[in-house]
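To start, the structure under review is shown below, and the notes come after it.
Let's look at chain A:
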Amino acid sequence: MLHQELRLTGSGGQGLILAGIILAEAALYDGLNVVQSQSYGPEARGGASKAEVIISNKEINFPKVDKCDLMLALTQTACDKYIDSIKPNGILIMDKSIPNVPVREDITIYLVPIIETAMNSLGYPMVSNVIALGTIYEITKIVSKASLEKAVCNRIPRGTEELNIKALEEGYNLIRNHKEECFGHGCRFN
Partner candidate 1 sequence: MPSQLVNEYFRTENLPHIWCPGCGNGIVTRAIVKAIDNLGLNKDEICVVSGIGCSSRASGYLDFNTIHTTHGRALAFATGIKLAKPNLEVIVITGDGDASAIGGNHLIHAARRNIDITTIVFNNNTYGMTGGQYSPTTPTGDKGTTAPFGNIDMNFDLCELAKAAGATYVSRSTIFTANMLIKQVENGIKNKGFSFIEALTICPTYYGRKNRKGESVDMMVYLKENAINIAAYDKLPDEQREGKFIIGEIYQSSRPEYTEEYQKIIDSFSKGV
Partner candidate 2 sequence: MVEKKIKLMQGNEACVEAAITAGMKFYAGYPITPSTEIAELSAEKLPKVGGRFIQMEDEIASISAIIGASIAGVKSMTATSGPGFSLKQEGIGYAVITETPCVIVNVQRGGPSTGLPTAPGQGDIMQARWGTHGDHSIIALYPWSVKEIYDITIKAFNLSEKYRTPVILLLDEVIGHMRESIELPEADEIEIYNRKRPSCLPEDYKPYRVKEGDLVPEMAGFGEGYRFHVTGLVHGETGFPTSNSKIAEELVRRLVGKIEDNKDDIVETDEYLLDDADIAIVAFGSTARAAKSAVDTLREEGLKVGLFRPITIWPLADKQLVDLSKKVNRLVVVEMNVGQYYLEVDRVAGKYTKVDKYGRVSGELITPQEIVDFIKEV
C-alpha cells in the first residue's frame, strides 16, 4: 500500500503552499488519492507556514498530517518546531542555510542548498519552492516526473515555464550531485 504524508515548512511567502498544491496535483495526475492542506499564522508574509500533502492509493479519511514520512524545512524555526513530527526512518530535506542541524539518529537528513541555488544559479529566489519539489522527487519518486512537470506548468505564472522546469532540474541535480550532504542511518549514498 502506498501512503505517504509530507510536510513542507518554512516561512510565509516562500511558496510552500503552492509547492504542496503542485505535488498534490502531480499525484492526482498519476491517479492517486490526495489531500492537501495548510496552516498559517495571521501574517501574509513571514511567520510560520506549513503545507501538508497526503498521497495514497487508498481513500484518505483523516485530512491532516500528524507524523510525516518526509519533511522539508526552509527555516530554522520551522525545522526546530516540526523535527519531532518526522516518523522513524523518515526523511528530512533541510536548506543548507539553516545553521543548526537537528540531532535525529533515526532519520535521513539531506542538507541541500535550495535557496542559494535559486538565488545564485537561477537568479530568482522565488523558485526555491520548485527546486525543493525537484529534490523531493529525486529522493522519493512519489510522483512521476511527467506529472510533476505538468503540475508545475499548470500552477505557475504563464511565461515562466522554462525557468521553473530548470528549477526542477536543479532540484534533481542537488540530490544527485551532493552525496556528501546526505547523512543519517538511511543515507542511500553510504
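FYI, contacts are C-beta pairs under 8 Å (C-beta built on N, C-alpha and C of every residue); 3 or more make two chains touch, one makes a residue touch a chain; residues count from 1.
Regarding selection, all candidates are chains of the complex that A comes from, given by their letters.
This is a predicted model, so every value here is computed, not measured.
Novice: Can you tell which one of 1 or 2 makes contact with chain A in this complex?
Specialist: Selected candidate: 2.
Novice: Which stretch or stretches of chain A touch candidate 2 in the complex?
Specialist: Counting only chain A, the residues touching candidate 2 are 21, 24-25, 28-31, 33-42, 60-64, 66, 144, 146-147, 150.
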